[in-house]
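For reference, the structure discussed in these notes is given below.
Complex shown without one protein chain; remaining protein chains in place.
Which chain is which? They are A and B, in the order written, and residues in each are numbered from 1.
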Amino acid sequence: MGYEPVIGIETHVELTTNSKMFCGCPADFGAPPNTNTCPVCLGLPGALPVVNGTAVEYAMIIGLGLNCEVAPRSIFARKNYFYPDMPKNYQISQYDQPLCVNGHLDVETGAGTHRIGITRVHMEEDTGKSTHVGEGGRIQAASHSLIDFNRAGVPLMEIVSEPDIRSAEQARAFVTELRAAVLRLGVSDAKLEEGSMRFDGNISLRLEGSEAFGTKVEVKNMNSIRSLQRALEYEIERQTALLEAGEPVVQETRHWDEEAGTTSGMRSKEEAFDYRYFPEPDLVPVAVDHQWRARVADSLPELPAQARGRYIEMGLDGPVATVISRDIEYGSVFEAAVAAGGDPQTVANWLTGEVTALVRRTDLSLAAGPIDGASLAELSAMVSDGRLSASAAKDVLAGVAAGEGPPAAVAEQRDLIQVSDTAALEPVVDEVLAANTDAIQKLRDGDDKVIGFLIGQVMRATGGKADPGAVTELIRSKAG
Amino acid sequence: MSDLADLTLAAAAGGLRSGDLSAVELLEAVHRRAAMTEANLHAYLTLDREGAARAAVGADAGFKRGADLGPLQGIPVALKDNMVTRGLETTCSSKILAGYLPPYDGTATTRLRAGGAVILGKTNLDEFAMGSSTENSAYGTSRNPWDPDRVPGGSSGGSAAAVAAGSAMVAFGSDTGGSIRQPAALCGIVGMKPTYGLVSRYGLIAFASSLDQIGPLARSVEDAVAALEVVGGYDPADSTSYPGAVPDYRSGLESGVSGLRIGVVTELNGAGIEPAVQAAVNRTLDQLENAGATIVQLSLPSVEYALSAYYLIAPAECSANLARFDGVRYGLRRLGENVEEMMSNTRAEGFGPEVTRRILLGTYALSAGYYDAFYGQAQRVRTLIIRDFQAAYEQADVLVSPTSPTTAFPIGARTDDPLSMYMSDVCTIPSNLSGDPAISVPVGLDDAGLPIGFQVMAPALGEPVMFRVAAEVERLAAFGVRAPLASSEVG
Partner (left out) sequence: MPVDIDIAKVARLARLALNDEELAGYRQQCEVILEHAALVQTLPTEGVTPTSHPLPRTNAFREDVITECLDREEVLAQAPERDGDYFLVPRILDEP
């Protein structure tokens, strides 16, 4: 009998508020060290926190976007542990009365749709950043550490999933969908590389068909969606090997090593887990009444799953709809292109095909333009009405991306417009036919293969700009 | 009065406005007094002579321009050294903050500066406001101006001693379990803890956040009112600050107590109270009755549990509040092989025994498996105490008791027995748990010539009626005695 993985994911998302969670310091990334600080976020003696109301609203937006219930009353708590980059040596977080509970997120994989429960969404504050100085910047080999408190106090949401995930692939799909949802909701930039979105995994194995949970291992330090999947795959293998050998899985926190592709146990002490939570006496409860909740719920933007459904109704196939709905930039370019008259499937194919390739090849950003909905609509119209060949269209797209102008202008400039005007083509066709009377005879005799040769002659004579469809029609009618 | 240092705030404020005296003269008189008394009293940790002189000159210039910034303009005030002052050493009487120069002013300090007050310096306290005698200060014990062999009370003992001795005209302290009222009682002055949330805690170095309140220590009820008017009122920097305007405290000061119901709390009178103290309180009650008040005897059964609840809640909150003193960003650092050792060495060395004890207590009370039995239960008891008070205020306008069960005790008498020290606060702690205002007014001396304080408690935001009764108690007691050390003959 095989083992079934049971996985839950904790995701931390920094919010894109102007100011920090409990003080007026800027919450943005990349300021010179220790400049975005004040008595509150430095934990100076005497300072007191005050909740950023916008952060509460953003947290509510995430919660509602993940189909959570919003608690009518929630409170902050102090989570006590010592760490040098955490100024107060307690983190203001939420514990037994979080803002949002009981949600879910539907996730698509090749195997279908999976509903992953969301246990809770709660508010807390980020810590500062320690840089370990010494051998290779590794924590264990460092001689000392340098601390920058700019990030201390940045609003952080913790999103805790139920242990509903059953494979590393599902976990990957879950965080991909979650990231897409957060981006669509517009409350975080969810940049993995800057750490504004981070996740930890909890994983245990159990015999297939069993209802009981196995021993849980927490895996940390995955800094990409890909490494989350790899770390979970590694843990599944490691735990399977242990169980098959009859050895116990130890409940512990393990550290993912990206280079080695392995996890290893972290030094842990019993008291490390005694956080001594208690209600934060410096803050008063957050009370969300019906009106406030309704106002936020009504203003929620469309979520990826909803967009995907709508795209499928517009005629897209499932995988393409998933790709476009998960990316807010793709989604908005797609919608704009369709609104400008573009054919949905054609535009979608362009987006997921040539545009994606271009984005990968160059440092093109969709959000910044110049490839926008209008240009894609125009491009797709030019292809479908025969003015551009498929291959010429790729050149035009590259030209648009390079900032040469809108598609028609680029095509003109690069001399890529197909000639499909009969009046313009007729003299050329006549010339070709006159020079190839034997080929015409073969065509009349029913040898259809020869038409390709004739079309080729016309294309050569027009420098490749003739519309092959129009040319074919002309030859047939003239050959009679 | 011959010496300006002995003026009440009200008298000095009048003189400043009439031009009879200047803020500079007033400051000089107070500095002269401090020069005489400090060697004996050690009320101050830091005297900011230059800052005070600048403020006095500024206040006088303001008066000359006709600018009136309020009742504290030009008045020399002292701040307990747990109130953050920008660029002026703030230690909380702890080694762990030796030499600390805060980069900001707390809200109360900001309002005092804006109100033209002349900030004299920082007064001594029990380390991190934990104690009832100032014996827990890392920088030496302050002494009682009535008898230098005795404690001034605590934790705001330095503030109380300064006001009683004339080395400050008014002072601010903080009250977590009686830390303003008890030293005021022991030093024969008025000390007042406002309703929780009335004075911003922003810039008050936290001991127990849900109990701490800043309040005035003064030579009269009217002076306390004036001081509260300046620092009180809503502050958006403190989430637990009361929104809403500060009410008028003055209009009732002359109204007397006729028609008021005064409740004597059974649990806080009689048993455990020194006979001389109780006798003085009873005498005051008789006077109040003669003045037209109705005296009612009331029982608040859960108040018996207040001290126990307090010694769980306050240490628990303090264990988290004091976690930030870790040797990373400010204050003391002791070396260690790694950061954890550095923090542990710094904290072991930087905190004195009482603070260490409370951190340990609080850490234990919050730790896994004990939370509900200790901290959780203490908070439920707190609810019961609040309910008892609410019920009592249905039957009485104010409640009264002695402020402290005893008068000032000798230095060293209780240092070996934490519980007996904690008993000093048995009458004051309930108001901190309920969040209600309370004031101590001196009403007499015991046989040893030591002052006795009378406590008036009122419901939340009931300062107007509390001050009204306190003012009448003050008139009836006609205390009017000056501490023996508060005179130019002693030094």
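Everything that follows uses one rule, which is that contacts are C-beta pairs under 8 Å (C-beta built on N, C-alpha and C of every residue); 3 or more make two chains touch, one makes a residue touch a chain.
Since we're looking at a predicted model, the values are computed, not measured.
Residue in contact with the omitted chain (choice from A:34, A:67, A:356 or A:422): A:34. Residue A:42 is the one among A:42, A:71, A:249 or A:411 that touches the chain missing from this view. Check A:220, A:442 or A:478 against the missing chain and you find that the one touching it is A:220.
Residues touching the missing chain, restricted to chain B, are 100-101, 103-104, 196-197, 210, 236, 239-243, 302, 305, 307-309, 311-312, 319, 323, 326-333, 335-345, 347-348, 351, 356-357, 359-361, 363-365, 367, 373-374, 376-384, 386, 418-419, 422, 433-436, 460 (touch as defined at the top).
Across the interface with the omitted chain, chain A contributes residues 17-19, 22-26, 32-39, 42, 50-56, 73, 75, 81-84, 86, 127, 130-132, 134, 139-140, 142-149, 220-221, 255, 266-268, 270-272, 274, 276, 278-279, 281, 283-287.
The rule we apply is simple: only the chains that are shown with their structure count from here on.
We define each chain's centre as the mean of its Cα atoms; on that basis chain A and chain B are separated by 57 Å. Chain A contributes residues 39, 42-51, 78, 80, 82, 84, 87-90, 145, 147, 274, 276-278, 281-284 to its touches with chain B in the complex.
The touching residues of chain B, when paired with chain A in their complex, are 82-84, 90, 92, 97, 100, 102-104, 106, 201-206, 208-210, 236-240, 316-317, 319-320, 323-326, 328-330, 339-340, 343, 363, 366-368, 371, 375.
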